[in-house]
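All protein chains of the complex are present and in place, except for one that has been dropped.
Moving on, here comes chain A:
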């Protein structure tokens, strides 16, 4: 695609083996993120967004989970083939991660400073005092007042928004190339959400870190991302740039999702939801996962799984509606 790819995920599959059956949580996800780019991943709960992120970091609990196939190419190097030791040098150093709930994501019995310093010392091979200086600098950068004193505080002395700032400071302290943010604002109240998103946006401009932003908030996507990936029941259904997605959604699921979100200019009494429920993860249908809820269902949709195809330059859709057009 002519740009410098930072990470390229090909056909990633992560299954969970439980007593009740196999859950294909991620079943053939493809995505790519360029250097310094922001990719948004949207999808409803259980669509495999977080599992995709955890699989890329190889943090899936094993058992019951297992990465069954695919490639996660980071600068062309397949992360799934690295040894655990090599992978530890990637985590927190090249690829960092922040999570949904800042209240529980920091260790309550270690000071904020200690939790930052241990990462910096580990990856940057600097002395503890150097690392502490770096931690204070990062805390100042994310807008923690009196960072010099606060660095010695325990997490319970910070508010939710402040803790998420600390998480961001910690994640960015080793200058990672990619920041995976798994619903970073979901647990925060609305005014704080805006602040955190602003902060992430500013830091990205300054540091040039690529961001993979997982959310189910389309507003967040519109504000922060250049590219969007829509997931449904463990699959990529649509992937394009943010303007195209909002202007010209092609997959019936994306279309339905946009229809079902409130818009300021249309004063509708009721929103149009997508009828039905996502499929049972233990018994995915033989054909397209969305077929049962699709308004434009065709006979082929119930028999075969569609593949992700580039319908227009830079616009990938996984739907038979467009495969037929191509044929």
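Keep this in mind: contacts are C-beta pairs under 8 Å (C-beta built on N, C-alpha and C of every residue); 3 or more make two chains touch, one makes a residue touch a chain; residues count from 1.
Operating definition for what follows: contacts and distances are computed from a predicted model.
Name of the non-displayed chain as stated in its UniProt record, restricted to "Beta-methylgalactoside transporter inner membrane component", "Fe-S cluster assembly protein SufD", "Chemotaxis protein CheW" or "Peptide/nickel transport system permease protein": "Peptide/nickel transport system permease protein".
Shown as candidates are A:18, A:107, A:159 or A:243; the residue that touches the absent chain is A:107. Shown as candidates are A:122, A:194, A:207 or A:300; the residue that touches the absent chain is A:122. Within the complete assembly, A:97 is the residue of A:42, A:97, A:245 or A:321 that touches the hidden chain.
In the full complex, chain A contacts the hidden chain through residues 57, 59, 88-93, 96-97, 99, 101, 104-111, 118-119, 122-123, 154, 156, 167, 170.
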